[in-house]
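The complex appears here without one of its protein chains, the remainder shown in place.
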Amino acid sequence: MSEIAKTATAENSVPFVKRYGVWIGFFIMLMVMPYIFSSNVGLYTMNLMGIFIIFALSYNMLLGQGGMLSFGHAVYFGLGGFMSVHFMNYIEDGSFIFPMWLLPIFGGLIGLVFAIIIGSFSTRKAGTVFAMISLGVGELMAASSLIFVAFFGGEEGVSGDRTMGPPLFGFDFAQDVQVYYLIAAWVFVTVGLMYLFSRTPAGRMANAVRDNAERAEFVGYSQRKVRFVSFCVSGFFAGIAGGLFAINFEIVTEENLNALTSGVVLLMAFIGGVGFFVGPIIGAVVFTLLQSILSNYTDIWQLYVGVLFVLTVMYAPHGLTGIMMMHTPAYRMKRMGSLLVPYLRIGIPTISFLAGVAGFLEMIHHVRSAPVDETLMSLVGIEFDTHSVMPWVVIAILAVVGGYLAKTQVGQFREAWETANNPDAKSEGASS
Amino acid sequence: MLEVLDLHAFYGKSHILQGVNFTVGEGEIVSLLGRNGVGRSTTIKSIMGEVPPHGSIKYKGEEIAGLKEHEIAHRGLGYVPENRDVFPGMTVRQNLLMGVKDMKKQGRWAMEDMFKMFPNLRERADVDAGVLSGGEQQMLTMCRTLMGDPDLVMIDEPTEGLAPKIVAQVGDLLAEIANRGVSILLVEQKLAIAMRISHRLYVMGHGHMVYEGTPDELKANDQVRKEWLEV
Amino acid sequence: MFELIFFSLLNGIVTGLLLFMLASGLTLIFSMMGVLNFAHASFYMLGAYLAYTISIYMGFWVGLIVAPILVGLIGAVVERYGLRYVHRWGHVAELIFTFGLAFLIEEVVQFIWGKDTKAYLEPEVLQFPLFTFFGQNFPAYKAFMLLISIAIFVMLLLILTKSRVGLIIQAAIHKPNMTAMLGHNVPLVFMGVFGVGCALAGVAGVIAGPALGTFPGMAVVLGSIVFVIVVIGGLGSLTGAFVASLIIGLLQTFAIALDYSVNDLLTALNISFDADSALRDLWSLSLPQVAPILPYLLLVLVLIFRPTGLFGNRET
Amino acid sequence: MSAAIELRDLRKSFGPTEIIRGVDLQIEKGERHAIIGPNGAGKSTLFHLISGRYNLSGGAVHLHGEDISNLPPYEIYRKGLSRSFQVTNIFPNMSVFENVRCGLMWAKDYKYSFWHLVDREHDLNRKTAQVIEEIGLTSRQHIPAGVLTYAEQRALEIGISAAGGADVIMLDEPTAGMSHSETDQAIELIRKITDGKTLVMVEHDMGVVFDVADRISVLVYGEIIACDTPENIRNSKAVQEAYLGAEAED
Partner (left out) sequence: ADTIKIAFIDPLSGPFAATGTNGLREFEFAADTLVNAKGGVLGGQQFVIVPFDNKISPKESLVQLKRAIGEGIQYIAQGNSSGVANALTDAIKKHNKRNPDKPVLFLNYSAVDPALTNAKCNFWHFRFDANADIKMNALTDVIAQEDGIKKIYLIGQDYSFGKAVAAAAVKFLGEKRPDIEIVGNELHPIGKVKDFTPYATKIRASGADAVITGNWGADMVGLGKAIGDTGLDVPIYTYYAAKNGITKTIGASGKNKIRLVHEGNDNPPLNEEITAYYTGFKAKYPDMDITQYRIANTVGMLADAMEKAGSSDPVAVAKALEGMEFKTLNGDILTMRAEDHQAIQPIRISVHTDENVTFDADNSGFGLVTESTVTAADSALPSTCKMDRPS
């Protein structure tokens, strides 16, 4: 959904399916997911993904679309959560009658209110000043949340019970599947709205101000106002995400608005690719998967996550979406096939190399942290003795040979890549 | 002094320089003429190493193709870019200081020389270079390179955007530079200046030289001027 | 009371100067290279851990010298093989890189040294109270910390004002090509600055390790406070960083030391309030409680009213 | 009827140095006015003062009789004054189409709307396409502006400035760095796009100036030393001395 491709479809002669196909597909996917991943863990992961998708997209309104680097976006997310959980408790008390599924609205509204207050001074400048104000405000809020126990519940946060509202079509939200559909509905609506926002004059000018704030002033727009509008809208959606978080977990704590959460959303958006509308969605999905699945398999998963981040930033500056988009020229020219073999030739040794390194780390970790007399460990189902030489040799061979072979393949891969993407190259590129 | 042999350069896949050959002698002023986009700036950039050169570039008898930019600069090659690349956040004086490579060595040029030549600069010495007028920035860029005491300067369109009167001044400066024994490789649009001060001229076509001669010879050669230069 | 004020003043200065040691490296990197180095505190942690290991075998003093050098080298390597590569993707990418790096370093440290607190101790020679006042000790080690920080401040100030390095880097941030073509070895300078910045963080770590504890969370605990200092002081201003460090150090110590609360104020003004109201937390707010937020409050206020920071003269 | 632009004793200092030293100037509606002067005379500064980029140190600027001194740039734009920049100033990561559309949006009254979808606003898009056609970039409209060639960027710069249909258009060295043929095209474009409007431009290319301008002001050291028809300026001794110098005959 890159910008340029979009302007091309400005004409309205495009057939219905082509025009809304993506959205219909998205809708169907949301509907059937729980049938495919029906386990508890699956539902849990998808719910979290949905929440993060909204949150990351709202963040990208600032960073990707408006050029505002925020270190405090969790403030709106967290406040949205707290507000919603309080309302949840009012509903439980019976002091307030309201359908549970609309609760995120309150989250959105408080996000909006705070965005208006904070945005009124922070959007005056972009760049470092904005970034640092957001950092300051973020830390301020996080620290305050531990002090103002009445509203934030201190270290323990505030919890609620989502099943106490009037049921909707027989949904009382006791089960995670029901919450899934609630979240999915919100995801569908908010993703749509956020996409549309990027296509409005305010959204377009946000891009313009990001690109060249001064010039925007000379075509009639106050850069501050343009940023302010984006900021408020972004705060609103972050608040909604917070509300959904409250419903899903039934607890909101200081962590929801602290710097770590702000950092996570930044990472998600960036890893996914801030230059693309779908970037943050992909980022949120991948991040959640890593977080909830990798940790099932290894103790040192955070080490891998760290390595992964660093590598992504180094080699995929436009995020995962950027990597995918790099393939569009080849795809358009129907040359994807010619890349398959080169990918395999470089991929297999690389995987062997990575497996070797990961195995090495796992073994070291095992030797260091396992009880003294426990020398047996198992990796991918294979059991072996870490105090014998063999496993180490195997691992070393995997890493060294894989690494070496991968290195020798770089040249051929690069060449294949060039030919596949070079419009002038005749079809001989395809056959090689 | 500078000897370029079969130089090729690329931007991505487009082959911009397709075998450029020319020389600049000791103390010589050589101009590189040609239409927009034929690759004159690219020639200079690839000599400086900013655009990766393919081919041979000998400076003072030594091969410099493939060296890093700063190594090339240290061998005595100076470069004045066409786009007024001043350091905007730094004052005029600091900009000039940036040109100096070795603080301990006294070269041909002192800051005072620069100020004498362009009193404008003296007046604005402690102002951020970014706010200078376009013309002043152009002067600053040139002076900054001279501060590094090069033996050969390559100057890309020094008179662009300058008022006619200043253009004349620049002409004088070029003459002064040559006077102090520095060779010049000049890229110019304004034929008049190039004709007046150059010892030799090259005319560049698409990616390679199409003509070489003295100013007088070029004046006489209507055909080249018609075909390769705009009159 | 006087005892409290006297020692709080001393503690504030010690804390402030320790923060300055960290901030100085960050200012160097942040203001010169424009890199918001989120991993700065992680290099500090590395310094402490490396020094701990070295001190086991060769004693504290060797660690004091060698560990920062090692950290500096690690920093240089990070610049050379990571940051330099990322640089071309812009500042946000650099920032995310350091973000990831911070994460990575913490994990690596835990991987190598484990999760428990290390018994990294002050050197024997400095394990005595320098003086005792009102029966309270002032450890000699703290005085030592004080001296080192001041020495670093003076040294850096000299280097920055007396050499052209600062200028070259500033030029190279925006126009690396142009700077190189004027004959400056830009990559080397960048690597050097980053290395030195990290080494400074390393020194801080070596020195703070014994005083504040050497544990995997030691970087996180410092958190963003160092950024706050650099920004409050003004980007690019070493003096600013120095002053801001002291302000923050004193602010935090005194806020903890002085037990005043809104309640006291209200009582003094003879106002009473409802103990059950939703705002009760506000009324009972006390200085030690708000101590952690004061630096951030200061940051926001400074940025609103003086976006260049106290001593800075540029915004970006 | 009041003048399109009227400057009254306009002054600007940076620190101790006064760059603009009391400029009085009237530019009539529909006039094509050129400002020339040596480098550093303050021409661009004058533009910045009029268009709101800098605050005034003294004096006043009137646009169609209304005082616009010290208004922010966007307010001035909204009152009908648009300008281009000496150093190309476009939205580099957006497509050419989007660049021009941004130049149109306020003029078409969309403001900060978040309830219109730009792709659905056919009138807006049609007008954008038309402007792009005029600046000759139709074949390049989906390319990010940052990768255009220099001359194309200059054309885009003019396009963005003129798109909104402001009555007063100010161009700062529109042809700088262009070749002869490109310059000719640029002049053509300027003519077309400013038809029936007031044009103020700064130029060093005397050919362009004498070709386009109805009247010329000569700014030297922050003061206007002459303001007259091209004929008279060309023959003025003072101007020759201060600006054209020895190469005047060229």
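Each chain gets a letter, A, B, C and D, in the order it is written, and its residues are counted from 1.
The definition used in the following text is that contacts are C-beta pairs under 8 Å (C-beta built on N, C-alpha and C of every residue); 3 or more make two chains touch, one makes a residue touch a chain.
Note that the coordinates shown come from a computational prediction; the quantities given were computed from them, not determined experimentally.
Novice: Sort by label and list the shown chains the missing chain touches.
Specialist: Even though it is not drawn, that chain still touches A, C.
Novice: Of A:F130, A:F231, A:F249 or A:F287, which sits in contact with the chain we cannot see?
Specialist: A:F249
Novice: Check the options A:Q302, A:T321 or A:T350 and report the residue that touches the missing chain.
Specialist: With A:Q302, A:T321 or A:T350 as choices, the missing chain is touched by A:Q302.
Novice: In the full complex, which bits of chain A touch the chain not displayed? Write them out.
Specialist: Looking at chain A, the ones touching the missing chain are residues 39-41, 44, 48, 146, 154-157, 159, 161, 163, 174-176, 249-253, 255-256, 292, 295, 299, 302, 371-374.
Novice: Given the full complex, what residues of chain C touch the hidden partner chain?
Specialist: 1, 3-4, 7-8, 11, 14-15, 110, 114-119, 129, 132, 134-137, 139, 211-213, 215-218, 220-222, 252-253, 256-257, 288, 292
Just so it is clear, only the chains that are shown with their structure count from here on.
Novice: Would you mind checking the shortest number of contact hops between chain C and chain D?
Specialist: Minimum step count, chain C to chain D: 2.
Novice: Which pair wins on C-beta contacts, B-D or A-C?
Specialist: Ranking B-D and A-C by C-beta contacts puts A-C first.
Novice: If you average the Cα atoms of chain A and of chain B to get two centres, how far apart are those centres in Å?
Specialist: Comparing mean C-alpha positions, chain B is 50 Å from chain A.
Novice: Would you kindly tell me how far, in whole Å, the mean C-alpha position of chain D lies from that of chain A?
Specialist: A distance of 44 Å separates the two centres.
Novice: Would you give the residues of chain D that are in contact with at least 2 other chains, written as numbers and ranges?
Specialist: Counting only residues that touch two or more other chains, chain D contributes none.
Novice: In the complex formed with chain D, which residues of chain A make contact?
Specialist: Residue positions touching the partner: 3-4, 6-10, 12, 196-197, 199-205, 207-208, 210-212, 214-222, 225-226, 229, 233.
Novice: How about chain A: which of its residues touch chain C in the complex?
Specialist: Within the complex, chain A touches chain C at residues 63, 69, 71, 121, 125, 127-129, 131-133, 135-137, 139-140, 143-144, 147-151, 259, 263, 266-267, 270, 274, 300, 302-303, 305-307, 309-310, 312-314, 317, 361, 364-365, 368-369.
Novice: Sort out for me which residues of chain B touch chain C in the complex.
Specialist: Checking each residue of chain B against chain C gives 48, 50, 68-70, 72-74, 79, 81, 85, 87-90, 94, 97-99, 101, 103, 144-145, 148.
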